[in-house]
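The complex appears here without one of its protein chains, the remainder shown in place.
Showing chain A:
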Amino acid sequence: MRQLEFVVARLLKVVLVMFGIVVLNFFLVRLAPGDPATVLAGEAGAVDPQFMSEVRARYGLDRPIHEQLAIYVRRVATLDFGESYRIQRPAMDLIAERLPATLLLSLSAFVFAMAAGVALGVLAARRVGRWQDMAISVTALVFFAMPLFWVGLMAILLFSVQLGWLPAYGLETVGGGFSGLRRAFDIAAHLVLPATTLGLFYVAIYVRMTRASVLEVSRLDFVRTARAKGIREPRIWRRHILKNALLPVITLASLQAGSLVGGAVVTETVFAWPGVGRLAFEALGQRDYNLLLAIFAVTSAVVLLFNLVADIVYSLVDPRIEARA
């Protein structure tokens, strides 16, 4: 019962936060100088006031700002983000086309970063001060410090150009015409380099977090208690150390999972990955308000969704949450 109450309360908060984000974005976008009319007019080579006011009237840009906001919020509530000014198609359709690719890339990178980061972090903590610890920490730090685009380019040079093991760009082989399982394998092969590149950047964070957390927990009193009870080491690690040490890692992961969705722009560009990140970049350059706002809203929703999932997971693994909530 309390668990349900917890989830419902969280969902309501998500709705409130979503509303706040939509309103804030609406104003943020309009802070930048210029509007779609100037861009469209510039491209059409027709910078005459009449054309511009026509464009503004067509998209409702000539109305007072609070009216625009009211109309916008009402439409967003029904998931109608309007048409892209530039491509003249519903913004939601454009995002829907691109979102799966971004989610695939981000989630793969996220899972890779989590799994590798936690495993290496635990290993480093168990071998603290020895060469394994040093090797893991330094390597992770190197990938964290190097610019993503450069790691991506080097990976392409090595694995695609030199060795020819993996495809260098795109989501799937152009004109390959694969279907079913073969298509899945084709996409997987395309996924390896971008996902690893993006993931490697985050591995360092998980390694450090996990290592520090495991070291801290393994010094705590209840671990000593467990040893005094004659519990076997594997169980001490599993039930006593890891179960506690991974709690902060889950918090970190929840914050990060969301940002991965919005933060894949560079990787998507380097690997020509047809995702939302590149769409957002293009929309920004063209002052495509509707599309941009839709992208912001969708990525925000994904971030909140991830946070919600993390909160629920957290409440399941940490019994004290219920008391605190």
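Note that a contact is a pair of C-beta atoms (placed from the backbone, for glycine too) under 8 Å apart; a residue touches a chain by one contact, two chains touch by 3 or more; residues count from 1.
Keep in mind that, in the parts below, contacts and distances are computed from a predicted model.
S.K.: Pick, from "Vegetative protein 296", "Short-chain dehydrogenase", "histidine kinase" or "ABC transporter ATP-binding protein", the protein name that UniProt gives for the chain of this complex that is not shown.
M.R.: The correct option from "Vegetative protein 296", "Short-chain dehydrogenase", "histidine kinase" or "ABC transporter ATP-binding protein" is "ABC transporter ATP-binding protein", the UniProt name of the unshown chain.
S.K.: Of the residues A:His190, A:Arg208 or A:His240, I need the one that contacts the missing chain.
M.R.: A:His240
S.K.: Give me the chain A residues in contact with the hidden chain, please.
M.R.: Against the left-out chain, chain A lists 5, 8-9, 12, 220-222, 224-232, 235, 239-240, 243-244, 247, 317-320, 323-325.
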